[in-house]
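One protein chain is absent from this view; the other protein chains keep their places.
Right, subunit A next:
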C-alpha cells in the first residue's frame, strides 16, 4: 500500500526505526519484521483510534471528489493504523483485500496484510483501504467507455488522410522510366547473358530457369524509342 500512493502526497510521519527501513529495502525480511514493527508501533499514540466506518464506507465513490489534502490525510491515517497491532484494526480496515485473497488466506489475515506490501493483487478490489491503495483511480483509472473505438477510428482516419496525400502526390510524379516494362527487361536479360553476368547461379548459368530481370507488366506497343519521349 505504501508504494502505490502518489509520491506527491505529503507525509504525516516519517519512517522510523531501522526495522522498517530494512524491511523496505529487503523484501525477504519484510514478513517477520512487519510483526516486530507492529509491536513497536503499539506504543505510539498516533492513530491509536480506529478510523470511523462512515469515513471509509463507499470510499471508491467519493475518492475522486475529495481534496488532495483530505486524500493524503486518510491514506496516512490508514498507513499509521497498519503500523499497530493488526488484530486491533476494524473489520473495514482489516479486510483490506479482495475476495480472491480472502478465500485463499482467510486464516492468515496477518500474513496477508503484511504481504500486501510486496505483492500486487490483480483482482477487483471491494474494500476501502485496498481500494485506496490499489483501486482504479488516478493513474490506474480505467479508460472512459468507448475510448478504444475512438482511438481506432482516429487511427484509421489518419491512415486514410495519409493515403489520400500519397495518391495526390504520386499522381503528379513522372511516368515510369522506359526500362520498366517486360519487353525492355527481356532485352536486359539478353544484355546480361551477353556479358556473362551471374555465371555461377544466376542468369548466365547453365540450366537457369528464372525470370531474370523481368518484373514489370508488358507495355502496349513495345519499347518506346527516344523519339517518342521527345
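One rule holds for everything that comes next: contacts are C-beta pairs under 8 Å (C-beta built on N, C-alpha and C of every residue); 3 or more make two chains touch, one makes a residue touch a chain; residues count from 1.
Following the convention adopted for this analysis, contacts and distances are computed from a predicted model.
Peer 1: What name does the UniProt record list for the absent chain among "Photosynthetic NDH subcomplex B 4", "Exosome complex component RRP41", "Serine--tRNA synthetase-like protein Slimp" or "Cytochrome c oxidase subunit 2"?
Peer 2: "Cytochrome c oxidase subunit 2"
Peer 1: Of A:60, A:80 or A:198, which residue touches the hidden chain?
Peer 2: Of these options, the touching residue for the absent chain is A:198.
Peer 1: Using the definition of touch stated at the top, determine which of A:70, A:88, A:147 or A:190 touches the missing chain.
Peer 2: From the options A:70, A:88, A:147 or A:190, the contact with the absent chain belongs to A:190.
Peer 1: Using the touch rule from the top, list residues of subunit A that touch the missing partner.
Peer 2: Residue positions of subunit A that touch the missing chain: 27, 100, 118-123, 177-179, 184, 187-192, 195-203, 205, 208-213, 215, 223, 226, 229.
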